[in-house]
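Shown below is the structure under consideration.
Every protein chain but one is kept in place in this view of the complex.
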Amino acid sequence: MVRNMRGAVLTLLALFALAACGGNTDNPVDNSGKPADNGTVIVGSANFTENVLLAEIYAAALEAKGVKVERKLNIGSREVIYKQLESGGLSVLPEYNGALLSYLDKTNAAATTAEVNTALKGKLPAAVELLDSAKAEDKDSVTVTKETATKYNLKSIADLGPVAKDLVIGGPPEFKTRRQGIVGLKEVYGLEFKDFRSLDVAGPVTVSALKKGDIQAANLFSTDPALEVNDFVALDDPKALFGAQNVTPIVNKAVGEKARTVLNSIAPKLDTATLTQLMRKVSVDKQDPDKVAKEWLKSVGLA
Amino acid sequence: MNWPWVLDHLGYFGDLLLEHLSMAVPPVLYGLLIALPLGVACARWPRLYGVVLAATSALYALPSLALFIFMLDFTGLTITTVIAPLTVYTLSVLVRNVVDGLRGVPESVRQSAVAMGFGAVRRLLQIELPIALPVVIAGLRVATVSNISLVSVGALIGFGGLGKLFTDGLQRAFLTPILVGIVLTVVLALVADTLLVLTQRLLTPWSRR
Partner (left out) sequence: MRIFSVAWHWFGQPEQWTGSDGIPNRLLEHLYYTSLSLLIAAAVAIPLGLLIGHTNRGGFLVVNLSNAARALPTAGVLVLVVTLSGIGLLPVIVALVVLAIPSILVNTYAGVRQVPRETVDAARGMGMRGGQVLWQVETPLAMPLIMTGLRTAAIQIVSTATVAAYVGLGGLGRYIFDGLARRDYPALVGGAVIVVGLALGTEGAFVAVRSLIAKRTQGE
């Protein structure tokens, strides 16, 4: 048995040595890098409901115009899926321009849609292109319950200054290491929370933790119907840490002209009120994202 | 339970079932293909078995999600990312059963085969493996049921067949898909298990009473 245990430990070490090649961010052996052939567009999405919905809108719009589509939805955080777009494993992603810029350039403080998109175009690698931004925005927010807001007299993130040290903040794991997250809250607002708790991506787990009082502040999205349903207060962001967050498709450069035209035709139709309303159908009324997407596209004459 | 939703999505469940199978079944086949020769070798050389046993127990203890994530960088968003780790788990279970099965062949049987002039290969294929079969299939049953359950974990990186019903249900606080996912997973596992039991009966008619 002792010999077995030692062997097991050695195997483990060998395994991680092997994994080393995989973990290398230079990614020398990635064979997923072949862009899809025969014109199929692979639409991907991050692992939260709104992003899945947006991906379904893109996919259905493309299909309506005769583009062949494959869906790979609900994969993971930007940190995971962006790499796949770069390598061609995915060809289209619904993005939020400000959050993407913050991911690519941690120090950039551009705040308006135009500023952000100009900065983004300079930062995107050659393999990735930015298409037209919609008016619709979905911002990360720091959200508290109504009781907490009243108790500490909170209106904006800046008001958290004297009390943050007593509060636990929760959000998706990546919120802790992003500039548009714990890092920026400290840099821009000088906030240091008592602790950070990793939860889900602005979904029911986070909502439940905030309601139960496990956390006192949460990273939720401004379009989330749960804010209204639970009487939560999204704090203002006077220093524009979360900046412009326009829904914007990004594509791998292998994506053809026709598909780009289709995706760009969606932008002028999609505003924040529409997005919030569509989100309500999906997350409150439990309608299928693909159906909600198709219905809406039809109603605006895109399908 | 939202029955209209269930009735409305029967086709979707069918797609998910197929997707689930496409990730749960290949690992069993690959695992078996590797475990058979490896097990035969291990039964012959106990020292090799020690090494293999140690390696497989360490691999088996690795959380499946960690392995899926490692694979993402090698195989990207293809089902291989799920299939390869599950093959490793299957292999870990099966090697032991192959060795146990072969070791369970009575010495008298082996000797009579030698006396009847069976060569090593023919003895293995016609005598030893058939006798070991019930133990091997017992291992296959364990591996298959656990694979069917583990595929769901792949939903955390966008795969996962029926597991998608779990992520979707959790993200939208929607109970119905979760319940459907659990029921279908259990049914799938039980059907697969029954098929393996039937296979065993077909392949070992002598053990039937």
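Letters A and B mark the chains as written, and numbering starts fresh at 1 in each.
Criterion: a contact is a pair of C-beta atoms (placed from the backbone, for glycine too) under 8 Å apart; a residue touches a chain by one contact, two chains touch by 3 or more.
Nothing here was measured: the structure is a model prediction, and the numbers come from that model.
One of B:Val6, B:Val51, B:Ile79 or B:Leu179 touches the chain omitted from the figure, and that residue is B:Leu179. Touching the missing chain, out of A:Leu199, A:Leu241, A:Leu278 or A:Val292, is residue A:Leu199.
Looking at A:Ile157, A:Ala209, A:Leu278 or A:Leu297, the residue that reaches the missing chain in the full complex is A:Ala209. Touching the chain that is not shown, out of B:Leu29, B:Leu48 or B:Ala61: B:Ala61 (per the contact rule at the top). Screening A:Gly44, A:Pro172 or A:Pro289 against the full complex identifies A:Pro172 as the residue touching the chain left out.
Although one chain is hidden here, its contacts on chain B can still be listed: residues 57-58, 61-63, 65-66, 69, 145-146, 148-149, 152-153, 155-157, 162-163, 165-167, 169-170, 173-175, 178-179, 181-182, 185-186, 188-190, 193. Contact between chain A and the unshown chain involves residues 1, 5, 8-9, 12-13, 16-17, 19-20, 22-25, 76-77, 79-80, 83, 170, 172-174, 176-177, 195-200, 204-206, 208-209, 211-212, 214.
Definition applied: only the chains that are shown with their structure count from here on.
Centre-to-centre separation between chain A and chain B, using Cα means, comes to 35 Å.
For chain B in complex with chain A, the residues that touch the partner chain are 2, 5, 9, 50-51, 53-55, 57-59, 62, 70-78, 155-158, 164, 167-168, 170-174, 176. Partner chain B is touched in their complex by these residues of chain A: 3-12, 15, 19, 22-24, 27, 29-33, 44, 47-49, 72-76, 80, 84, 87, 89-90, 200, 203-205, 282-283, 286, 288.
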